[in-house]
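Shown here: the complex without one of its protein chains, the others still in place.
On to subunit A.
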Amino acid sequence: MAMDVIDYEIFGNEMQYVEIELDPGEAAIGEAGAMMMMQDGINMDTVFGDGAAQQGGLFGKLLGAGKRLLTGESLFTTIFHNEGVGKRRVAFAAPYPGKIIAVNLAELGGTLLCQKDSFLCAARGVSLGIAFQQKLGAGLFGGEGFIMQKLDGDGMAFVHAGGTLAVKDLAPGEVLRVDTGCVVAFQPSVDFDIQYVGKIKSALFGGEGLFFATLRGPGRVWLQSLPLSRLANRIVMAAPAAGGRSREEGSLLGGFGNLLDGDD
(Lines give C-alpha, C1' and ligand atoms only; values in the text may rest on other atoms or scores of the structure.)
Protein backbone atom coordinates (compact mmCIF):
# COMPACT_ATOMS: atom_id res chain seq x y z
CA MET A 1 0.00 0.00 0.00
CA ALA A 2 1.35 3.39 -0.95
CA MET A 3 2.22 5.67 1.90
CA ASP A 4 0.51 8.96 2.31
CA VAL A 5 2.95 11.85 2.34
CA ILE A 6 1.91 14.05 5.20
CA ASP A 7 3.04 17.46 6.31
CA TYR A 8 3.30 18.09 9.99
CA GLU A 9 4.12 20.70 12.57
CA ILE A 10 5.10 20.12 16.19
CA PHE A 11 3.90 22.64 18.76
CA GLY A 12 4.95 23.23 22.35
CA ASN A 13 8.17 22.78 24.21
CA GLU A 14 8.04 20.21 26.95
CA MET A 15 4.47 19.05 26.50
CA GLN A 16 4.04 18.80 22.80
CA TYR A 17 1.47 17.97 20.25
CA VAL A 18 1.87 17.34 16.57
CA GLU A 19 -0.47 18.71 13.96
CA ILE A 20 -0.71 16.74 10.76
CA GLU A 21 -1.97 18.23 7.53
CA LEU A 22 -3.91 15.82 5.36
CA ASP A 23 -4.63 16.40 1.69
CA PRO A 24 -8.02 15.24 0.45
CA GLY A 25 -8.06 11.44 0.49
CA GLU A 26 -5.05 11.16 2.75
CA ALA A 27 -5.20 9.50 6.12
CA ALA A 28 -3.24 9.13 9.30
CA ILE A 29 -3.41 6.48 12.00
CA GLY A 30 -3.30 7.43 15.63
CA GLU A 31 -2.92 5.59 18.88
CA ALA A 32 -6.35 5.33 20.47
CA GLY A 33 -6.85 8.27 22.79
CA ALA A 34 -4.01 10.37 21.36
CA MET A 35 -6.16 12.63 19.21
CA MET A 36 -6.35 16.17 20.51
CA MET A 37 -8.34 18.03 17.88
CA MET A 38 -9.37 17.72 14.28
CA GLN A 39 -10.90 20.01 11.73
CA ASP A 40 -14.25 19.59 10.12
CA GLY A 41 -14.06 17.26 7.16
CA ILE A 42 -11.89 14.66 8.83
CA ASN A 43 -13.61 11.39 9.42
CA MET A 44 -12.65 9.16 12.27
CA ASP A 45 -12.81 5.43 11.82
CA THR A 46 -11.80 2.92 14.42
CA VAL A 47 -10.47 -0.37 13.18
CA PHE A 48 -9.51 -3.56 14.90
CA GLY A 49 -5.77 -4.16 14.57
CA ASP A 50 -3.24 -1.69 13.25
CA GLY A 51 -5.07 -0.31 10.23
CA ALA A 52 -2.15 -0.99 7.87
CA ALA A 53 -2.46 -2.97 4.64
CA GLN A 54 -5.24 -5.54 4.33
CA GLN A 55 -4.60 -8.30 6.79
CA GLY A 56 -5.68 -11.69 5.55
CA GLY A 57 -9.08 -12.27 7.01
CA LEU A 58 -10.21 -12.49 10.59
CA PHE A 59 -7.24 -14.48 11.78
CA GLY A 60 -4.77 -11.91 10.47
CA LYS A 61 -6.74 -9.18 12.16
CA LEU A 62 -6.80 -11.03 15.47
CA LEU A 63 -3.06 -11.63 15.21
CA GLY A 64 -2.44 -7.95 14.56
CA ALA A 65 -4.61 -7.01 17.51
CA GLY A 66 -2.84 -9.50 19.75
CA LYS A 67 0.49 -8.00 18.82
CA ARG A 68 -0.81 -4.58 19.74
CA LEU A 69 -1.88 -5.85 23.14
CA LEU A 70 1.63 -7.24 23.73
CA THR A 71 3.18 -3.87 23.05
CA GLY A 72 0.89 -2.17 25.51
CA GLU A 73 -1.21 -0.42 22.90
CA SER A 74 -4.96 -0.65 22.79
CA LEU A 75 -6.70 -3.23 20.62
CA PHE A 76 -8.01 -0.62 18.25
CA THR A 77 -6.39 1.94 16.05
CA THR A 78 -8.11 5.03 14.84
CA ILE A 79 -7.80 6.15 11.25
CA PHE A 80 -8.28 9.85 10.51
CA HIS A 81 -9.36 10.27 6.94
CA ASN A 82 -9.69 13.58 5.12
CA GLU A 83 -12.90 13.46 3.13
CA GLY A 84 -13.19 17.19 2.62
CA VAL A 85 -12.14 19.17 -0.42
CA GLY A 86 -9.24 21.16 0.96
CA LYS A 87 -6.37 20.43 3.32
CA ARG A 88 -7.48 19.53 6.80
CA ARG A 89 -5.56 19.23 10.05
CA VAL A 90 -5.65 16.76 12.86
CA ALA A 91 -3.55 17.01 16.03
CA PHE A 92 -2.21 14.31 18.33
CA ALA A 93 -0.98 15.14 21.82
CA ALA A 94 1.83 13.51 23.74
CA PRO A 95 0.56 11.80 26.89
CA TYR A 96 3.27 13.05 29.28
CA PRO A 97 6.06 15.64 29.36
CA GLY A 98 8.65 15.01 26.71
CA LYS A 99 9.33 15.35 23.05
CA ILE A 100 7.68 14.06 19.95
CA ILE A 101 10.06 12.43 17.52
CA ALA A 102 9.21 12.75 13.85
CA VAL A 103 10.81 9.95 11.89
CA ASN A 104 10.83 9.52 8.16
CA LEU A 105 10.93 5.75 7.85
CA ALA A 106 12.07 5.95 4.24
CA GLU A 107 15.30 7.61 5.37
CA LEU A 108 15.98 4.79 7.79
CA GLY A 109 15.53 1.97 5.37
CA GLY A 110 11.92 1.31 6.23
CA THR A 111 12.05 0.05 9.80
CA LEU A 112 12.31 1.59 13.24
CA LEU A 113 12.42 -0.25 16.53
CA CYS A 114 11.00 1.65 19.44
CA GLN A 115 10.09 1.28 23.04
CA LYS A 116 6.67 -0.26 23.46
CA ASP A 117 3.90 2.16 24.25
CA SER A 118 5.78 5.04 22.62
CA PHE A 119 3.91 5.15 19.32
CA LEU A 120 1.81 8.27 18.80
CA CYS A 121 0.69 8.47 15.19
CA ALA A 122 1.82 7.84 11.63
CA ALA A 123 0.89 8.19 8.02
CA ARG A 124 -1.53 5.55 6.84
CA GLY A 125 0.37 2.56 5.55
CA VAL A 126 2.87 2.39 8.37
CA SER A 127 2.38 -0.96 10.03
CA LEU A 128 2.86 -1.57 13.72
CA GLY A 129 4.47 -4.83 14.65
CA ILE A 130 6.38 -6.33 17.49
CA ALA A 131 10.01 -7.34 17.70
CA PHE A 132 10.92 -9.93 20.25
CA GLN A 133 14.22 -9.49 22.06
CA GLN A 134 16.38 -12.55 21.39
CA LYS A 135 19.06 -11.77 23.91
CA LEU A 136 18.04 -12.91 27.37
CA GLY A 137 20.28 -10.45 29.17
CA ALA A 138 19.10 -7.50 27.12
CA GLY A 139 15.49 -8.52 27.65
CA LEU A 140 15.83 -8.91 31.40
CA PHE A 141 18.12 -6.01 32.21
CA GLY A 142 18.08 -3.76 29.15
CA GLY A 143 15.24 -1.67 30.50
CA GLU A 144 13.02 -2.18 27.45
CA GLY A 145 11.73 -5.64 28.23
CA PHE A 146 11.47 -8.48 25.77
CA ILE A 147 9.06 -6.81 23.43
CA MET A 148 9.67 -3.73 21.38
CA GLN A 149 7.50 -2.06 18.84
CA LYS A 150 8.45 -2.24 15.19
CA LEU A 151 7.28 0.39 12.74
CA ASP A 152 7.46 -0.64 9.09
CA GLY A 153 6.78 1.44 6.04
CA ASP A 154 8.21 4.42 4.25
CA GLY A 155 6.13 7.31 5.54
CA MET A 156 6.31 9.57 8.55
CA ALA A 157 5.88 8.15 12.02
CA PHE A 158 5.67 10.00 15.32
CA VAL A 159 6.97 8.51 18.49
CA HIS A 160 6.96 9.99 21.95
CA ALA A 161 9.86 10.19 24.43
CA GLY A 162 10.07 11.47 28.00
CA GLY A 163 12.09 14.49 29.02
CA THR A 164 14.60 15.86 26.54
CA LEU A 165 15.45 14.00 23.40
CA ALA A 166 18.93 13.09 22.23
CA VAL A 167 19.54 11.87 18.69
CA LYS A 168 22.89 10.19 18.18
CA ASP A 169 24.39 8.95 14.95
CA LEU A 170 26.70 6.03 15.56
CA ALA A 171 29.47 5.19 13.11
CA PRO A 172 30.12 1.52 12.33
CA GLY A 173 31.47 -0.08 15.49
CA GLU A 174 30.90 2.95 17.67
CA VAL A 175 29.45 2.04 21.05
CA LEU A 176 27.28 4.22 23.25
CA ARG A 177 26.54 3.18 26.81
CA VAL A 178 23.14 4.30 28.03
CA ASP A 179 21.31 4.07 31.31
CA THR A 180 18.71 1.33 31.03
CA GLY A 181 15.29 2.69 30.21
CA CYS A 182 16.61 5.70 28.34
CA VAL A 183 16.57 4.08 24.91
CA VAL A 184 13.50 5.18 22.96
CA ALA A 185 14.16 4.07 19.43
CA PHE A 186 16.90 2.83 17.15
CA GLN A 187 17.48 1.71 13.62
CA PRO A 188 17.53 -2.05 13.19
CA SER A 189 21.17 -1.83 12.11
CA VAL A 190 22.06 -0.89 15.68
CA ASP A 191 22.98 -3.66 18.06
CA PHE A 192 21.16 -3.34 21.39
CA ASP A 193 22.71 -5.23 24.28
CA ILE A 194 23.71 -4.86 27.90
CA GLN A 195 27.02 -4.55 29.67
CA TYR A 196 27.84 -5.16 33.31
CA VAL A 197 28.89 -1.89 34.95
CA GLY A 198 32.23 -3.46 35.76
CA LYS A 199 32.81 -2.97 39.45
CA ILE A 200 30.91 -4.40 42.38
CA LYS A 201 31.19 -1.07 44.15
CA SER A 202 29.69 0.81 41.23
CA ALA A 203 27.04 -1.82 40.75
CA LEU A 204 25.90 -1.59 44.37
CA PHE A 205 26.37 2.06 45.17
CA GLY A 206 26.72 3.82 41.82
CA GLY A 207 22.97 4.10 41.48
CA GLU A 208 23.01 3.05 37.85
CA GLY A 209 22.04 -0.53 38.49
CA LEU A 210 23.99 -3.60 37.49
CA PHE A 211 23.94 -3.06 33.76
CA PHE A 212 24.22 -0.42 31.10
CA ALA A 213 22.37 -0.70 27.86
CA THR A 214 24.86 -0.60 25.01
CA LEU A 215 24.10 0.61 21.53
CA ARG A 216 26.58 -0.32 18.87
CA GLY A 217 26.62 1.38 15.49
CA PRO A 218 26.14 1.82 12.65
CA GLY A 219 22.89 3.71 12.73
CA ARG A 220 20.81 6.34 14.43
CA VAL A 221 19.50 6.10 17.99
CA TRP A 222 17.04 8.21 19.95
CA LEU A 223 17.44 8.57 23.69
CA GLN A 224 15.16 10.09 26.31
CA SER A 225 16.47 11.91 29.33
CA LEU A 226 13.57 11.04 31.60
CA PRO A 227 11.77 7.71 31.25
CA LEU A 228 8.17 7.99 32.38
CA SER A 229 8.66 5.29 35.00
CA ARG A 230 11.37 7.34 36.66
CA LEU A 231 9.21 10.45 36.66
CA ALA A 232 6.27 8.51 38.06
CA ASN A 233 8.49 6.98 40.72
CA ARG A 234 9.67 10.38 41.90
CA ILE A 235 6.16 11.76 41.95
CA VAL A 236 4.86 8.86 44.02
CA MET A 237 7.84 9.14 46.36
CA ALA A 238 7.05 12.80 46.89
CA ALA A 239 3.31 12.37 47.27
CA PRO A 240 2.20 11.87 50.87
CA ALA A 241 -1.21 10.71 49.68
CA ALA A 242 0.40 7.79 47.86
CA GLY A 243 2.36 6.75 50.94
CA GLY A 244 5.45 8.69 49.94
CA ARG A 245 7.20 11.29 52.02
CA SER A 246 7.72 14.76 50.74
CA ARG A 247 11.38 15.56 50.94
CA GLU A 248 11.82 19.23 51.51
CA GLU A 249 14.98 21.20 51.62
CA GLY A 250 16.27 22.36 55.00
CA SER A 251 15.58 19.01 56.58
CA LEU A 252 17.41 20.00 59.77
CA LEU A 253 14.24 21.59 61.02
CA GLY A 254 12.23 18.51 60.10
CA GLY A 255 8.55 19.03 60.70
CA PHE A 256 9.12 22.60 61.74
CA GLY A 257 10.73 23.25 58.39
CA ASN A 258 7.48 22.28 56.76
CA LEU A 259 5.62 24.73 58.94
CA LEU A 260 8.05 27.52 58.20
CA ASP A 261 8.48 27.18 54.48
CA GLY A 262 4.89 28.16 53.88
CA ASP A 263 4.18 25.59 51.25
CA ASP A 264 1.31 24.02 53.10
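Criterion: a contact is a pair of C-beta atoms (placed from the backbone, for glycine too) under 8 Å apart; a residue touches a chain by one contact, two chains touch by 3 or more; residues count from 1.
Operating definition for what follows: contacts and distances are computed from a predicted model.
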item	value
Complex member absent from the view - protein name from UniProt, among "ABC-2 type transport system ATP-binding protein", "ABC transporter permease", "M48 family metallopeptidase" or "Propanediol/glycerol family dehydratase large subunit"	"M48 family metallopeptidase"
Residue, one of A:G12, A:G109 or A:G198, that touches the chain absent here	A:G109
From A:M148, A:L165, A:I194 or A:L215, residue that would touch the chain that is not displayed	A:M148
Residue of A:G86, A:P172 or A:G207 in touch with the missing chain, whole complex considered	A:P172
In subunit A, positions touching the absent partner	107-109, 111, 113, 131-137, 140, 148, 150, 169-173, 187-189, 191-192, 217-220
